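Sharing a structure, written as structure tokens. Questions coming.
Of the protein chains in this complex, one is absent; all others appear in place.
For chain A:
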Amino acid sequence: MRLTAIAAAVTLVAGVAHAESHSGAVAPEDVQYGETGAVATSLSGMPGDAANGQVVFSTKSMGNCVSCHAVAQLTDVPFQGEVGPELTWSGESRSEEELRGIVANAKMSFDGTVMPAFYKTNGYIRPGNGYTGKAAEGDLPPILTAQQVEDVVAFLLTLKEQ
């Protein structure tokens, strides 16, 4: 399993790098998911910043990941959720490529999962304008930017048994 994911990731590198040479970032609709949902290269073309990723993870208006996932290392964040699995060991149990794919669109890794897609812009039923309850005006931006996805991935990679 792990091996196929890596192999798929390797074959993807070329195509993604090509797209990036034009824009720097990969647009949501151009993200290439491997067979198991992994994404080989940085969506922003830049490395992630783990400290910023921690903020994205814990902030309601950003990733709000903590509403569903507990992370033991975040000792000062109260009321961590239990809808998704605890992520205290993600940096050991998952590769960077897998984590990127899961955060960008978890449905590519886990069929029908409850987890929202954070780097996607269409295919929604009655998309709203944030939390206003009103209709979205025009195309929605993805919930997280390419760089925020990279930042969260960098943060997840720091989560290891201490």
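Note that a residue touches a chain if its C-beta (ideal position, glycine included) is under 8 Å from a C-beta of that chain, and two chains touch if they have at least 3 such contacts; residues count from 1.
We adopt the following convention: contacts and distances are computed from a predicted model.
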{"item": "Chain not present in the shown complex, as UniProt names it (candidates \"Carbohydrate ABC transporter membrane protein 1, CUT1 family\", \"NAD(P)H-quinone oxidoreductase subunit 2\", \"KipI antagonist\" or \"SoxAX cytochrome complex subunit A\")", "value": "\"SoxAX cytochrome complex subunit A\""}
{"item": "Of A:27, A:46 or A:114, the one touching the omitted chain in the full complex", "value": "A:114"}
{"item": "Contacts of chain A with the absent chain, listed as residue ranges", "value": "64, 66-68, 70, 72, 78-83, 114, 116-117, 124-136, 140, 143"}
